[in-house]
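This structure is in structure tokens; I'll ask about it shortly.
Just one protein chain is left out here, and the rest sit where they should.
What follows is subunit A.
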Amino acid sequence: MTALPVPYRVAGRRRETAQTVTLRLEPVGEALADFAPGQFAMVHCFGRGEIPLSVSSVQSTGGLAHTIRGVGAVSDGLCAARTGDVLGLRGPYGTSWELGRARGRDVLVVAGGIGLAPLRPLILSALAEPEAYGRVSVLVGARTPGDLIAREEMNRWRTACTGMVVDRPDASWRGDVGMVTQLLGRAPFDPGGTWAFVCGPEPMIRATARELAHRGVPKERIRVSLERSMRCATGTCGHCQLGPLLVCRDGPVLGWDRAERLLSVREL
């Protein structure tokens, strides 16, 4: 472990859900190298510690955003950060979505809950160049309507298909109920000519990737983003092992051709 965190100031803060906050960050001095969508930073909360967080926005100015769900001491501390507070960031680390490989093909994005956050910059890139890609579809599932992030923004996206589904609807919900996989039949894509990008809880990733493979999307083109405990992000702490992989180095984004077997072994 070597790199020293670089100070970033919280330039904006938006509450996404009861548990989730998006922090817009600007470098105080020199910025880190550019992040590619799908890569992550180690984000330090003063006096609490450091956690890996994928970028949910990347600006050409060096600014970036992280969308954080409070589930522990560090993430709770980050969620409580206020505009003007300073955090420490290291990165960029890990593999990226590599959207460019999908040029000329249909792009299918499938997200579960906060898993939409790391996919957001990929969606914006794809929509910014409509002529470069085939049909772009975004399918999002969440536990409850209150767990859907970026709902208003999603309505503005000019996709071929945007689908939302919740598992536990409330009285206001008029949309679909169930799992995100049941929306797959609605999105227009040619399985053999599609790149799929999937992020969410592991059971959701597993179900989605299996269904996509079943429908004929080549496994190597089903890109999934994985999560493991991480302390260093530099391949030297051992925490993020998943069988032969170091997720910080060989991931977080990898193809279903490699991930399938590893995610099918319990407690690996």
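Quick note on the criterion: contacts are C-beta pairs under 8 Å (C-beta built on N, C-alpha and C of every residue); 3 or more make two chains touch, one makes a residue touch a chain; residues count from 1.
Note that contacts and distances are computed from a predicted model.
Note on the omitted subunit: UniProt lists it as "4Fe-4S ferredoxin", one of the names in "Branched-chain amino acid transport system ATP-binding protein", "4Fe-4S ferredoxin", "Cell shape-determining protein MreC" or "Carbohydrate ABC transporter permease". Contact with the undisplayed chain is limited, among A:Gly84, A:Gly104 or A:Gly185, to A:Gly84.
Among A:Glu152, A:Asp170 or A:Glu267, only A:Glu267 touches the chain that is left out of the view. In the full complex, subunit A touches the hidden chain at residues 1-7, 9, 28, 44, 46-50, 69, 71-72, 75, 84, 86-88, 227-229, 231-232, 234-239, 241, 243-246, 249, 265-268.
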